[in-house]
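Next up is a structure, given as structure tokens.
Every protein chain of the complex appears in place save one, which is left out.
Letters are used for the chains, namely A and B, taken in the order the chains are written, and counting of residues starts over at 1 for each.
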Amino acid sequence: MKIRAAAAATCVVLALAGAARADTADGDALIGRDWDAIVETARGGEVNFFLWGGSDTINRYVSDYLGGVLAEEYDITLNRVGLTDTVEAVNIVNGEVEAGVTDAGSVDLVWINGENFRTMRQGDLAWCGYTATLPNDALVDWSNPAVANDFGVPVDGCEVPWNRAQFAFAHDSATLPEPPRDMGALLDWIRANPGQFTYPAPPDFNGSVFVRHVFYHVAGGADRLLGPFDQALYDEIAPQVWTLLNDLEPSLWREGRTYPTAITQLDQMFANGEVAFTFNYDPAQFGLAVDAGIYPDSVRSYGLTDGTIGNTNYTLIPVNSPNKAAALVLQNLILSAEAQLEKARPEVWGATPGIEISRAAPGIREAFADLPSHPSVVPYDELAAAALPELQAEWIAAIEAGWIENVGR
Amino acid sequence: MSRLPGPFLALLLVALLLPLVPLATWSVAHGWRFPDLLPRDWSLDAWAYALSPTAGVLRGLGLTAAIAGAATAGSLVIGLPAGRALGLYRFRGRAAVEILVLAPVLTPGIAAVFGLHALFLPLGLTNTVAGVALAHLIPVLPYTILVLSGVFAGYDTRAEYQARSLGASPFQVLRHVTWPAIRPGVIVAALFAFLVSWSQYLLTLVIGGGRVQTLPLQLFAFAGAGRADVTGAIAVVYVLPGILVLVLTSRRLTGRSAALAGFGR
Partner (left out) sequence: MRAARPWLLLLPALVVLGGLFLGGIAMAVARSLGITPTSGLSGFTLDAYRAVLSDQDIGLSLALSLWIAGASTALSALLAVPAALALRRVARGPVTFLFQLNLTIPHLVGAIGILYLFSQSGSFARLAHAFGAIERPGEFPALVHDPAAIGILLTYVWKELPFLGLVVLAQLQSLDRDFEAVARSLGASAWQRFRHVTLPMIAPGLVAASALVFAFTFGAYEVPALLGQNHPQALPVLAWRAFTDVDLDARPEAMALSVLIALVSAGLLWLYLRAFRAAPR
């Protein structure tokens, strides 16, 4: 009798557990629900957060700070899964959905933007329409087109901003006190100083952004290139860009016969003085590299005065995540002014907030204003003054393919 | 006859050890840029990070060991009878079996892995530790069978018959006759099987889908991200178990052992 009762109880518990699990896989059942109820559903669960894993400081922030708050306040276990390339996570979700795994996927949250976001949108792999459910959604300025559009693709409630980023160059002020400040001057400098400049081969994320800056330069600004992909316009500008870049090759590192395969290879070459510049979409990386002893203290960074491309990066919940409630709690935490402030500290990460600081509580606003700046990291406001928008994903794909075809071979 | 290595051999030994030197040095370096021959500062930061729970390196170490342990156990359970069959029996079709056993070793590792992923996907084995351990049987099993068939080729079954005729049960025979005779060979096979699984990269990456973060995956991620100090620390953690295994088996490890071929695959 006792045994039978125990078995029955086990069945009930299992059924409940199954129900709870199904509940958080079923996203529509969560949208619009009371936030406290969602938190209660998430309590005691886990969330699998997939993100690029190559920075020990970012890893620490995610595992220790975000994971710590989740564990303490919500009893949620955060599993950080480090990726070499975000496309790996997109592939996991894509493969699972293709195989019919619609409610037991392995990815609950992914750090994403640009082409990968476009892929997930096109493949209906992103869970959408939930952002207003998050209390801290109030801190997001969705009226800002640079936030509401991810590389020209409308966000449409399918992801939540994490950081703002803007492209910047780094140089060593000890060996190069006065770097060229705009694209024309940079190209002249490269021709005058052969062998000391190169860029990672697209489709490397940062190499691709550099090529887009050249594209803007040739097109005489960003304005003509915005909007949907225009084959005629591409055919007009692209050949000029390829000619310019091919003519530049004799002045590049190894005479342009080869290119670094990844930004990190360029970073290593810069660290050792093999080249005079590196660049990054996330200038905070320069400060972290100085602190880690990779770059000399004399490294400084700046944005081109004729404009630098900016973007926003986001977190996204895949459509087949089985832990959507816990993922929502994590996203809300990521958006919180406290977590954004912690992330903005130079020694933690130094990332520019994805939220609107002016909407945060007065104490937080002051704390943001009092943040020390890293001497090697160009202030965001300075970059923002010359901000250029990103192109739409179709443009980017065409430019990357064109570079590989015409310059990379 | 000289007992010291000549200049050629000495140079060779130094060259073979050389790649480990910058890795070990980087793990305790802070700021080591061209043209410095030695790091500017020494630091244990990379080790502190690598050994912290955040990095997951220790978890990766446990996971890599668990997968290698499971693959080893599985390959012994499957390989012992197979090794006995190949070592003791002459039968029709033997050549075909030998070809199948050798085929995974003679075929580039990338040949079967994508197809295996497609095979595992509907079974729910992708992105799981179990799936990765199962997949590791492909490179591990051939070596185990080869070593064990060698062990059984030199094994005399008459002792088993004698024990049986003296009234021993099959289990007693296994325990008191067979096992003591094959034990040294089985231990070597097990250690080698462990190391073959230990060094798998692509198989784990594809079948594990990035979810199964063994040490080689973590090492590749940090090497790719240009963090030479953390890379060095993980590399040291990664190679130590193998060196330990070698200390235990160095004497047995000669080119005559088929298991030799299994290292680092």
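Everything that follows uses one rule, which is that a residue touches a chain if its C-beta (ideal position, glycine included) is under 8 Å from a C-beta of that chain, and two chains touch if they have at least 3 such contacts.
Note that this is a predicted model, so its numbers are computed, not measured.
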Candidates B:Ala135, B:Val151 or B:Val186 - the one touching the absent chain: B:Ala135
Listed residues B:Ala48, B:Ala103, B:Ala130 or B:Leu174, member touching the removed chain: B:Ala103
Touching residues (missing chain, whole complex) on chain A: 85, 87-88, 90-91, 94-95, 98, 115-116, 119, 195-196, 201, 253-254, 257-261, 265, 268-269, 271-274, 404, 408-409
In chain B, positions touching the absent partner: 1-6, 8-9, 12-13, 15-23, 26, 33-37, 77-79, 81-82, 84-86, 88-89, 91, 93-94, 97, 100-101, 103-116, 118-119, 122, 134-135, 137-138, 141-142, 145, 195, 198-199, 201-202, 206, 216, 219-220, 223-224, 228, 231, 235, 238-239, 242-243, 245-247, 250, 253-256, 260-261, 263-265
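We adopt the following convention: only the chains that are shown with their structure count from here on.
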Whole-Å separation of chain centres (CA-atom averages), chain A against chain B: 37
Chain B contact footprint on chain A (complex, rising order): 50, 53-56, 59-60, 63-64, 80-84, 88-89, 91-92, 95, 99-101, 106, 262, 264-265, 267-268, 271-274, 292-294, 296
Complex interface listing, chain B residues touching chain A: 29-34, 40-41, 43, 45, 49, 52-56, 121-122, 124, 126-127, 209-211, 213, 218, 220-222, 224-230
